[in-house]
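Every protein chain except one is present and positioned as in the full complex.
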Amino acid sequence: MKNKSIKKIRRISPPGKKGMAPGTQIYTGTNIMESSIIEIITYTDESVTSIKPSLQELVDLKLTDEKMWININGISNEKYIRAICDKFGVHYLYQEDIMNVFQRPKVEDESNYIFITFKSLEWREETKCIEEEQFSFVLLENIVITFQEKEGDNFESMREKLHSKNLIIRDRSIDYIFYRLMDITVDNYFEILEKLGNYLEEIEEGIISFPSPDDLLNIQNNKKDIMQLRKNIYPLRDVLNRLINTEHHLIKEPTKKYFKDVLDHTIQVLETVETFREINVSLKDVYLNTLSHEMNRIMKVLTIISTFFIPLTFIVGVYGMNFRYMPELEWPNGYYYIWVIMILIVIFLTLWFKNKKWF
Amino acid sequence: MKNKSIKKIRRISPPGKKGMAPGTQIYTGTNIMESSIIEIITYTDESVTSIKPSLQELVDLKLTDEKMWININGISNEKYIRAICDKFGVHYLYQEDIMNVFQRPKVEDESNYIFITFKSLEWREETKCIEEEQFSFVLLENIVITFQEKEGDNFESMREKLHSKNLIIRDRSIDYIFYRLMDITVDNYFEILEKLGNYLEEIEEGIISFPSPDDLLNIQNNKKDIMQLRKNIYPLRDVLNRLINTEHHLIKEPTKKYFKDVLDHTIQVLETVETFREINVSLKDVYLNTLSHEMNRIMKVLTIISTFFIPLTFIVGVYGMNFRYMPELEWPNGYYYIWVIMILIVIFLTLWFKNKKWF
Amino acid sequence: MKNKSIKKIRRISPPGKKGMAPGTQIYTGTNIMESSIIEIITYTDESVTSIKPSLQELVDLKLTDEKMWININGISNEKYIRAICDKFGVHYLYQEDIMNVFQRPKVEDESNYIFITFKSLEWREETKCIEEEQFSFVLLENIVITFQEKEGDNFESMREKLHSKNLIIRDRSIDYIFYRLMDITVDNYFEILEKLGNYLEEIEEGIISFPSPDDLLNIQNNKKDIMQLRKNIYPLRDVLNRLINTEHHLIKEPTKKYFKDVLDHTIQVLETVETFREINVSLKDVYLNTLSHEMNRIMKVLTIISTFFIPLTFIVGVYGMNFRYMPELEWPNGYYYIWVIMILIVIFLTLWFKNKKWF
Amino acid sequence: MKNKSIKKIRRISPPGKKGMAPGTQIYTGTNIMESSIIEIITYTDESVTSIKPSLQELVDLKLTDEKMWININGISNEKYIRAICDKFGVHYLYQEDIMNVFQRPKVEDESNYIFITFKSLEWREETKCIEEEQFSFVLLENIVITFQEKEGDNFESMREKLHSKNLIIRDRSIDYIFYRLMDITVDNYFEILEKLGNYLEEIEEGIISFPSPDDLLNIQNNKKDIMQLRKNIYPLRDVLNRLINTEHHLIKEPTKKYFKDVLDHTIQVLETVETFREINVSLKDVYLNTLSHEMNRIMKVLTIISTFFIPLTFIVGVYGMNFRYMPELEWPNGYYYIWVIMILIVIFLTLWFKNKKWF
Partner (left out) sequence: MKNKSIKKIRRISPPGKKGMAPGTQIYTGTNIMESSIIEIITYTDESVTSIKPSLQELVDLKLTDEKMWININGISNEKYIRAICDKFGVHYLYQEDIMNVFQRPKVEDESNYIFITFKSLEWREETKCIEEEQFSFVLLENIVITFQEKEGDNFESMREKLHSKNLIIRDRSIDYIFYRLMDITVDNYFEILEKLGNYLEEIEEGIISFPSPDDLLNIQNNKKDIMQLRKNIYPLRDVLNRLINTEHHLIKEPTKKYFKDVLDHTIQVLETVETFREINVSLKDVYLNTLSHEMNRIMKVLTIISTFFIPLTFIVGVYGMNFRYMPELEWPNGYYYIWVIMILIVIFLTLWFKNKKWF
């Protein structure tokens, strides 16, 4: 059991180190990337261009009326985050939030931009664990900036659609892109839940057929995973509610209907998480019950064997005594009589146990 | 125990696939029907006609002032759902909801129609499980459309009443029909609960008379059923509250009193579900207790038998020793004396156990 | 254990049968009475008359300005309920509620009358269970009508007071009578709780002195009783709150102070019910603990006996071997030596157990 | 265990007997005192007088502008309560509350007086239980009346201060006295908690060093005590909140700051009560764990002894067989060989157990 790893809770750490000025940008995660990968997709109704500029090129970029999606992969190098945010006027307190992987999901609306941060989730099949990735969005007039902690994302289909002449997307205001990116991330939660659900059922079947102490460890690890999930998704509900009810000029009225849809999905996700939480708890009950059933079975075997042989052993002990005068010993068929008696005892006990439903 | 099936939680899946446009209509259930069955009942105060048109006939149907109930059985073929909804101007986001069996109950009021979706329930006697069926209602001026996931429903009596000259129903505005259909569906929940309640009592009796490991599995499955029930019925309360308090012109003031009645029944259903949840939890306690009682009984049998025979076996062992000088062995009645001693020991132990109330 | 009955939860059933028109009056309980017993007490400041009319006489009754209390015992015959309610203009939805024993407590105020329904409770000493009785009140101008499910009530003292020239009661408006009847019913809850409390203590004492599997069944039954109690009394709080805050002309301002008093008592009842619920839960703990203590004691007895005799039996086994050369067997006092050794072992083990506090 | 008393929950009883008029004054407690002891302290800025009048003298007392604290000890004689309350115009519903020891803490403000009732607590060292005492306050213009269920109180220091020329107290309006009396009573709760906390720690230490079935009984009794505490103190919070927010002319604005202080203490008390509740629950866990640990230890001893001797006993049994041809029996050193084998087995088993960490 010792070689079984305990899942560590991703712990919350001080966003700013003790005594440092608040808003100090420090990456608090473990996914160190030397430099961030920048990707800019600029599009109008007619054309789309996609470039991967260096940090300097981004900083020198001239902003036009074209709609633009700027995607940053890698948030560990503060130089990048600071330069990019400063260019677009993002407050340094939010720069800190972008780099702090322990930040709870939240939305902040400033006069000329909206800042949102939440988590993207991924299922690690090897460790049967959920991994988080810190996501931040900045929505400006005509521009949406996304900050991702790691490389690789679920937005490939978005890129394709922007490049294909999908006018539905290109036509709409920039907050629609913003919505679609959130939508994809939340829809991805369903897949995580699907896999977590499968895993829970796998454990359940394992417990019923052959319970092992590892099962309880797995249940314990699942519990931590589910707690982490809840902590990450509950605040998202509030974020979406605020987006739906905001009067901010960057969120257009028609887009709110779509955020409502995302909220609907988020609530479905939360309900499923609650369901999984309860199932996980009852898995423990099933496990402990199976265990105590096995215990009972073992006790029965011991009791039955003892009950059969203890009286018989006593009888043979009696006729192993060395008294000079023991009449039975002299009987010619004494030995056979004793076997008959013992067989009768066995038959009687068998019937008695049958009656007690121990067989 | 392995051949006992674990109830799977009907899982929530992504309503739109990752990267697809939102509102893509995809049936997410398992009840595939090639084509939907359409049924139209048109009625005025004087006449009733009932037809089963093809999809094309429905699309070409001319709408008059007559009141109309359009019932669709089968929601797996998106072509049907899209054509029908488009004819009546139902938004494509709701088309998605109609086909998504994981949709939570909800009500949406648009300017010229009201959309409601919730679940119909059925008790499967073979599996002792509750099955859900996705129901959606669209209420328009003079028209109510119902979408059912499966064939067969509880509305037969409604059809009869409309055909018989039941003026109470025909007279009233279309929202009364709408109410009656909801009412029938909610009243049907009571029957499900009746059967679930019977099943719980059956399990309880089984546990008390003879507990088996399957009982815990059944309790676990019931738990999932009850969780599913709650998830489906809780939002219905909000749906009804919104119908009662809506200012929408399609819900007439006098009908609201009836929706209040449905709400009353929904709350009764919810309270019973809560009761069942608590009973199900305590079933587990009863089970574990019965088990640990059996364990105690087994331990007692073992202890009693050991306690009787271990001392006796020691005594006969003593006189089985081969010491050259053991005076008792030479006594003429030594053997009989030893039996007397052993019988006295048995009597003493019997009294002792009686005193301890072990018999 | 099989001959022990499981308490059935009084189940909630469909108030209207599937497909029936709403408001169909059907008695849903088990206390069938062919005809209802009608009793009318008419009184003014000066005179009191009490009659027991037939249904027809009640229907033909001319209403005057005199105050009147009409009491109906028996709600199973719909003809009675319908005729009486129709005479006083009670809506048919409330007629359904009067006859539906599963109806939750509620209050409904119509323009010219107030309808209240709740439960009266009784303690059944034989079954140690709480029985419910469906109560409904209709308060009209100068008239209060009470519908009781069963014969026999706690209102005898009320009748006496009305007949005795108790001007305090006769003077006041009819809502004071209405209040007094509710007050008596709620005060009666205290008696039920008194008895339930006594019963809980009885079980507790039983468990401590000699736990039996029946105790857990009793606890389980109590749990159902207490759940039922809560379900019946919680809504009553809302009913009373609504009466206190209503602007209805039938509830006079001075009477509200009295309803507040009833509310106070209802809250006391609810708190006691909660207390009982917690006590009942901890009874189970006490039971299981007593059980596991007994288990420990049994194990100790077994262990002590085994520990004494297993080594001794080994020793006598050694000298029962038939080796040709075993020097000890030849010693003249070998047999006595062996007894000395065995007695020393017993003394040593006794001291060891004493030290472990097993005696 | 039978001679251990179960703590009875002080049960709630019907404040008015069934059918009696509401507001009937009946003492519902157990502390019967033939006559109440009346004590009046009259004071102005300059002088203080303290008298113990008879009931008649109190009734005949002429009220002046002087401030007055009237203290009544003993509430079991309704004649006293009625006469005193009637003199000061206290409503008969509150007279009932004064004498009803089951009354929840509450405040009622009438046009010319404020009525408050709550509990004083005392720790009974012999029974390790908390005892309640029913306290009621009536605050009038210049007069505060206190009703105490029992003789003896914590107000001795108040009396001394009033007599000593403590102008701070004498100067202030009468509601300050009222506040000081409440404050003293609430501060006394801290002492109760201190003692209950000590007792909980005592039990915990007892359980860890030597668990006995009585411990669980004590935990169970504590649970009832703590439930009772919460029931008595929770409503006090509302009482104080209402006093702080009242617009009543008898509560002066500057005094409210002091009531806020009392509220602060009440919340501290409640938090501690919650803490104790959780500790009490975990005491049960500690107890059950210690028990199951002992069980494990016993099982180990049994297993070790059995495991050592069962194989040895088998071996000596083998050479106790009476076969005519058993070569080992004839070996000159067979007996010694057998001892060597048995000692080797013992050594092997010892090492095996050491390896399993059973020693």
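Here are some notes:
Letters are used for the chains, namely A, B, C and D, taken in the order the chains are written, and counting of residues starts over at 1 for each.
By our rule, a residue touches a chain if its C-beta (ideal position, glycine included) is under 8 Å from a C-beta of that chain, and two chains touch if they have at least 3 such contacts.
Computed from a predicted structure; not experimentally measured.
Considering D:A83, D:I279 or D:M342, the position touching the chain not shown turns out to be D:I279 (whole complex).
Among D:P53, D:G197 or D:P213, only D:G197 touches the chain that is left out of the view. Contact with the chain not shown here comes from a single listed residue; of D:N154, D:S173, D:S212 or D:N241, that residue is D:N154. Only one residue from C:G74, C:P211, C:P235 or C:G320 touches the chain missing from this view: C:G320. Listed by residue number, the positions of subunit D touching the unshown chain are 154, 156-158, 161, 168, 180, 183-184, 187-188, 190-191, 193-194, 197, 201, 204-205, 208-209, 257-258, 261, 264-265, 267-269, 271-272, 275, 278-279, 282, 285-286, 289-290, 292-293, 295-296, 299-300, 302-303, 306-307, 310-311, 313-314, 317-318, 320-326, 357-358. For subunit A, the residues touching the chain absent from view are 1-2, 4, 6, 8-9, 11-22, 93, 102, 104, 106, 210, 213, 216-217, 220, 223-224, 227, 231, 284, 287-288, 291-292, 294-295, 298-299, 301-302, 305-306, 309-310, 312-313, 316-317, 319-322, 326, 328-335, 338.
Definition applied: only the chains that are shown with their structure count from here on.
Chains that touch both subunit A and subunit C are the following: B. Counting only chains that touch, the fewest steps needed to get from subunit B to subunit C is 1. It takes 145 degrees of rotation, in steps of 5, to superpose the Cα atoms of subunit B onto those of subunit D.
Mostly differing positions are employed by subunit C and subunit D in their mutual contact, as under half of the interface residue numbers are shared between these two copies.
For this pair, subunit A with subunit B, the centres built from the Cα atoms lie 27 Å apart. With centres taken as mean Cα positions, subunit D sits 44 Å from subunit A.
Looking at subunit B, residues 292, 295, 299, 302, 306, 310, 313, 317, 320-322, 326 sit in touch with two or more other chains. Viewed as a network of touching protein chains, the structure reduces to a simple linear path. Looking at which chains touch one another, you get A-B, B-C, C-D.
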